[in-house]
Structure formats: structure tokens, C-alpha cells
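Shown here: the complex without one of its protein chains, the others still in place.
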Amino acid sequence: MLARQQWRSLAVLVQFASGHDPTSIFAPAGTPAHSIFGLSMLVLSITGAIFLVVAGLLLYVLLRYRYRATGSESAQEPAQIYGSNQIELSWTVIPVLIVVILFLATARVIFSTELARKPADALDVTVIGHQFWWEYRYPKLGIVTANELHIPVSDPSHPTPTYLTLSSADTDHSFWVPRLAGKTDLIPNKVNTMWIDPEVAGLYLGQCAQYCGAQHAKMLIRVYADNPQQFAAWVAQQQKPAAEDPSAAEGETVFQHSACISCHALAGTVATGRFGPDLTHVASRDTIASGSVLNTAANMRAWVDNPAHFKPGALMPEMHLNDHDLDAITAFLMTLK
Amino acid sequence: MRRSWLEVVHEWVTTVDHKKIGIMYICYALIFLLVAGFEALLMRIQLAIPNNTFVSPQVFNRLFTMHGTTMVFFVGMPILFGFGNYLIPLMIGARDMAFPRLNAFGFWISAFGGLLLYFSYLGGDGLYGAGTAPDVGWFAYAPLTSPAFSIGHSTDYWTLALLLSGIGSVSTALNIVATTICMRCPGMKLNRMPLLVWLYLVTSLMVFIAIGPLTAAQIMLMLDRFAGAHFFDTQAGGSAVLWMHFFWIFGHPEVYILVLPAFAFANEIIPVFSRKAIFGYPAMVAATIGIGFISLSVWAHHMFTVGLGAWANTFFTLATMVIAVPTGIKIFNWLATLWGGKIYFTVPMMFAVAFLFQFLIAGLTGIMLSVAPFDWQLGNSYFVVAHFHYVLVGAILMMIFAAFYYWSPKMTGRMLSEKLGKWHFWLFVIGFHLTFDFMHVPGLLGMPRRIYTYEADRGWMIWNLIVSSGAIFQAIGALVFVYNLVWSYFKGQLAGADPWDAWTLEWSTTSPPPAYNFAPIPSVGSRRPLWDLKHPEDPDSNYEM
Partner (left out) sequence: MGGTAVLLHNPRETWKLPSRGIVGMVCLIIAEAAIFTIFVVAYVFYLGKSLAGPSPRDVLEPPIFTTICLLSSSFTVMGAVSALHRNKQTICSLWLALTVLLGAIFLGGTAHEWYNLIYRDGLTIKTNLFGTTFYSLVGLHATHVVFGLCMLSLALLFSLRGQMTSKHTERLEVLSLYWHFVDGVWVVVFLVVYLFGR
């Protein structure tokens, strides 16, 4: 089997080739994804070889023994062969051996991924799945945010992985960012764990992979692997309470007097709703509506006016605000960096 | 004297003749095949380009739920029971099934189940809003199906329709087992039965063990939804994972229940068009029984991402890989049957050949998915959708087509048009490969299943476009097939008793057979009684292992 370094080179090559495929499983960028990639190469080789041999034999047989009308023996039935113990034994034993090899290789990866020891400086993030958005909590940092997961990049020589604790507030979901790891489900009344360690800074895309209702398709995932300075800056910003911009005071009033606070939270204010995403730093995010809409003032306004415009079936209702209030609230939300 | 159409209808509605019931099952399934195929076409149009608005998310979610549920329970099961019903008594030299009235009951209750499921489209707001058709996916995971998340009655239509269908399935399976064990003609010991009968016997035993868990889980779901029970109520401490276990303890054997009859057809058709006896009859029986047993122990390979723990994931990986061994043995035995034979590429054989290649590929992608870590990436993605359609369409449906071309002459007395058959074959095979070969790619590129649309920046569009284009070919191929069935019924060449020069008992009686099947009940001395008759100097009984 190829050494780890060689697998990584292969991965980088594939990654380069698949630049337009941000969610390809063949462009691993973290340890779990790499070990799956390595195993998948073995599996593909074995199954590929089996296919070539068996399909080749099949093709040969079909051509060689096809009925030809000419020839003196064309009317006779061919020799009837009922079986052969030796042949049948051999094609039982060989598959069993293949199964043994494949199984042992697989078991190794299962155990190394699932029972990986957690380093002391790993980052803990709690992921809670909702219909149809992602809640992220950093218990040791006192941060609650939604939909855009910021984690530190993990240098292979001194790994700083992120350990995710997964659960759900409603139905089943699944966290899948193919370039970082295989998927793990979020199941109510059950806690699952997984870990990721992106080795290159950047944005990694994914989405919910367990059907969870009407807007399952747009429960997108954005994982930002930040270098240490970026991450520290982000954490510092997120730890602050909601920004108080006097020019948006009117919008803040509308927010507090509308139904908004029953679902949404703003750290440091009376809004402590948890049904919907935490909005304390909503303007710092690149997207809204769980990654499916760019975070611009126009989009924000359209979303607040009627979420079904972007995500029919989303659980946030139409807010029935008049144009004036809508403008005020949008302006307010866009100050929440 | 010509009978009125009312008399004809009355005869069919009240019949307990296994042949008529078999034909009714098959026709019923064909209608639903077209309906569910249409549902698939609508989905593929929606998915051809990103952010499409051909159907709303709610309608799409109902479409994939209905498509899956219909195909498994109201196409797959009835068509396979239909062929079984028709062929088994004929192949074992009996006059009918063991329990003819139970047979009729099984058909009508299954038929009612299908109609109930489709009534859901009308039940609520009517068709455009797709009424209250279920939208929870064909495996209806909890707690999405709880009263909290599934408001109204859509899920109840799903549950009730399938409960009824389950009763029908168990009835038919019971009939098949009783018939096979108790009604064989003299001389037909168990090891002289056609392999088709053996495979249906194992399939039926699996039905008993597999349908029970589904029925139980659905009763539990109904209790949760109507009586305030908490089986899958996570708020009360219930477990969503428990539903998954119960469903897949049914669900995995179910797919083997669907595939074994396809193997059964291959076991009859491939030998006849290779002009050779099946290679390794005892091994084929043993492999079938092995598959039956092992299939009861692999279910959690549908749950590798649920968090069952490393030991459970390892066990289910092993069990799933092990089942590849008897399955592979079957492919090799078919290959050995072809070897040294004289292969006639009639339309049934063409479909059987396509089956061999396609089932090989389907099996190999299955082995890939059995590798749990690989499944952590590919599970619940379009790779899985491609894999199981490769099995269901590429293997099972192809063999069902083969079975139609092979046995409908016996059922109707007329051959199906060979020319139309070839058009059907090529259109369908091209369409199949366009759709399902390329469908693996979006899965490898991270596209999950059950999404009504996808983002343009993922690189999935070109593949989805190709996949959708294949659907058109398959649709046309299916229509050509239906046209063939109808045209040949009236204008097809007369078949006679034994148009294929075959060797099992069904070919010893007229086409179609009389109501009583055989004048005197035959008596047999080997696995291929007609071979013995046609080759009295060299009967099978001298060689059978």
C-alpha cells in the first residue's frame, strides 16, 4: 500500500483536477477524509479488477459460444455439464479470501477514525440540527452562532482538530462536508461525535444528508477553516454582545416589539429565543438562510418579509411588517457584525 | 357463444384460478410501473438544472416518497408474486395453489392497498397541491413521521396502505410455501424442483420473517400517532434509532425478496438459451439458502452513519461482505452454464445478458458501500441511489422484461413481437446506462439524495442533465413494451405449447393452459422432465448430482 505521503500527493493531484468540485470525496483535505480516500482506492482497485475479470469472461463466453447456424453440429445440443466440485470450490474460496482482505483493511479504518484519541487542545463545538438550519455552540468559548462554522486550520505537524458533538432539536439530520470527513447523523435524544481537521485554510462546503422535511435541500453547511489570527479575531468578535449602533435604534425597537424575539436571540438584550438562529452577529456572516442566500441588505429584507420567497417550507413565518418597519429592521440587522 | 363483457369481468373478479390471479397481479403492477415511472420523470425534469422551479419542494418530496413506495410495494412485490403464482403450480405439476381462495384474497387486499395509497393524492387539497400524499420518504424515519412533524393524514395513508399490502404478501408467501411443500407431482422430490420454485420458496420464507418487523413498526407508529403512545417519541425518551432498526430488519431482506425472483427467472431462461442444464444446481440451492439467512443479519449497513459504534459497524460490514460470496457464486454458475453452450440471442436472452453485466456492477457497488468508512461518504448520496437502481432496474426489471418475453407466450398463446422487443431492449438499455451509470458521479461529488434542487456551484449540473436525458429513453422503451404487449395479444404469432424447446413442466401443456393445467397429473424422474422425453437415450436422471 502507498505510504501516507504518497496518498496525500495523489489527493492533492486529484484536488487540483477537481477544482470545480468543492464537495468531491476525492479531494480530501483532512485526516478522516484522507483515510477514507485511501481505503476507497483499495476498494475501487479490488472491485475494478473483479469487474474486468468477470465481465471479460462473460464477454468472451457470449462471443465464443454464440449459436452459429452453419456447421454440422448446429442442430445438436451441446454437451450437458451439470457441475464440478473443484471449480465450484475454487470460486468459493477466492471470494472468501478477497472478503477477508477487504474486511481487515476496513476494520482498521473504522477503529482508527471512531476511536481516535482526543488531543488536549482540540476545539469543542456542539452542533444542533434544526429544521432547516445549523446551530453551533462553542461551550468553552461562550459562543453561540448559526450556519457558518469557523474552526482553526489544523497543521499536520501539530494537529488542532475540532471535535463536534452532534444532536438534534427536532428530526434526523446529517452533517456532511465531504472534503473533511464522512457524514455523521444528528438524531434527537442521541449524541454522536465526530472530528475534523482541515489542513488548508479556506471554505469547505457541505449540506444536510438525512431527509428532514420540506427544506432539507437548502440546509447547507459552510465550514471556514481559519488560520490562527483569523480564528482568534473571529472568536473575539463573536464573544462580544450585540452591537449597539444608534443609527439603527428604530430597527432595534421594531425587532424587540415584533415576534422576532420569540424565536431569535441577541446576546446582551432581552431577545433570548432559541427556536431560530442566534442573530447576535448575523451581519458578519457571508450568507443567510442556512447558506442558500447571499447576505446582502436586499436579500435580508426579502427574507424577513417572506422566507418562503427563498425557502418555501422554512419554519420562519411571513412577518407581515410594513415597508417602513421592514427597512428599519433590515438596517438594524445589517449593523449586527 | 360470445359472453358479455360483464360476464368476463365477473369471471375475473371472482376467480380463484392461480393463472388469472397471476395475470391480474402482473397487469396491476404494470399500471403502477407506468405511474411510478411518470413520477420519476417529473423528478428528473426538476433536477435537470440547479434551482429549477418545475415542481415545488413539497410536491417533489411527495413524488420521491410515492415513487419509492409504489415501486417496492405495488410494482416489485405484485409482479414477482404474479409470476410466482402463475408459474409455480405449472412447474410442479399441480392444478392450482394450495389455497386458491386465500390467493384471491391476497391479491385483492394488496390491490386495495395500492389504491388507498394513491387516494392520498386526492385526499387533501387535490392533485396539484399533491393532496395529502405522504412526503416522509419510503422509509418514513421517525420522528419525521410523528404527529408533531407530520401533520394531517399523509403518513397514515402510507402506513395503512402498506399494512394491507403486507397482509397480502404474507398470504401469498404462505400459499407458495404450502403449494411447494404439499402439492408437488409424483416423483418431484425437493431436489428435482425447478430452481425457480426453490428460489420462490426461500423468498416466501423470508417474507414471513421480514414483513413482521415492518408490520410491528407500523402498528407502533399508528399507536404513536393516534393513541398517544411513545414508541418513537424522542421527547418522552423514545428512540428514533429503534424505528431504523425495525424498518431495516424488514428493509434489507425485502430487497433480497425482490431480487431472488429475478435470479429465479435467470435460472430458467439462461439454461434454455444456452441449450445446457444449469451448472451446479445443488450449489445454487445452497447459495440461495445462504443468501436468505445472511440477508437477515446485514440490516444496519443502512445505518453506518447513525453512530452505532465501531464494533457494530465492523460486524455489519463483515456480514454484508460475506453475502457477496454466495451471490458471486451465482454469477459464476451462470457463466459456467453459458460456457460450452450454444447461445441464442432471443429477446429474453438479451435481457438476461444485460442482467448479468448489470447485476455484476450493482453487486460491486454494493461491496463498495459495505465498506463502512466509504459509506460514511457515500451513504445517503446519489451513489446509493445509483447502486440500488442498478439492482432494481438493471437487474430486477431487466429480468422481469425477460420473463415477460419468455413466459407471456405461455400465458396468452402468442409470441411477443421480436422486432418490437429489440427496440424495447435497446432503447431501455441505452436509457438505463445514460441515467444510472452517470448517476454515480454526483454522489462521488457530494450530492445527497432527496433534495428537490441543488446549488449551481457544486459542479453537479452536467451529470444531472445526462441522468435526466436517459429517463426519456427509458420512458419510450417502456411505452414500446406496452405497445408490444397489446399488439401481440391480438396479432402475435401463435406460440404452441413449447415455443422455446424448453425442459420444465409448464411447457408440456397448451398455451394458454386449460383451467385444470394438466390432463393427467404428470410424474417426473429428473429436474428436466421434457429433456428426458426429448432425449430418451440420455436422460438427466443418469447425471444429476
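To keep things simple, chains are lettered A and B as they appear, and every chain counts its residues starting from 1.
FYI, contacts are C-beta pairs under 8 Å (C-beta built on N, C-alpha and C of every residue); 3 or more make two chains touch, one makes a residue touch a chain.
None of these values were measured; they are calculated from a predicted model.
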Since one chain is left out of the picture, which of the remaining chains does it touch in the full complex? B
Pick from B:His153, B:His230, B:Lys422 or B:His535: which residue touches the chain that isn't shown? B:His230
Which residue of B:Val55, B:Ile88, B:Ala104 or B:Val177 touches the chain not shown here: B:Val177
Residue among B:Gly292, B:Gly459 or B:Pro529 touching the omitted chain: B:Pro529
Residues on chain B that touch the omitted chain in the whole complex? 98-99, 170, 173-175, 177-178, 181-184, 186-187, 204-205, 207-213, 215-217, 219-220, 223, 227-231, 236-239, 242, 246, 249, 497, 505, 508-510, 513-514, 517-520, 522-525, 529-530, 532-533
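Here, only the chains that are shown with their structure count from here on.
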Taking each chain's mean CA coordinate, chain A and chain B are separated, in whole Å, by 33
Within the complex, chain A is touched by chain B residues 56-58, 61, 135, 137, 141, 143-144, 149, 234-235, 237-241, 274-277, 279-283, 305-307, 309-310, 313-314, 317-318, 321-322, 324-325, 328-329, 331-333, 335-336, 338-345, 353, 356-357, 360-361, 364-365, 367-368, 371-381, 444-455, 457-459, 535, 538, 540, 543-545
Parts of chain A lying in touch with chain B, wherever the complex brings them together: 18, 20-26, 33, 35-36, 39-40, 43-44, 47, 50-51, 54-55, 57-58, 61-62, 65-67, 74, 77-84, 87-88, 91-92, 95-96, 99, 102-103, 106-107, 109-111, 113-115, 131, 170-172, 174, 176, 178, 181-185, 187-190, 192-193, 205-218, 220, 292, 312-313
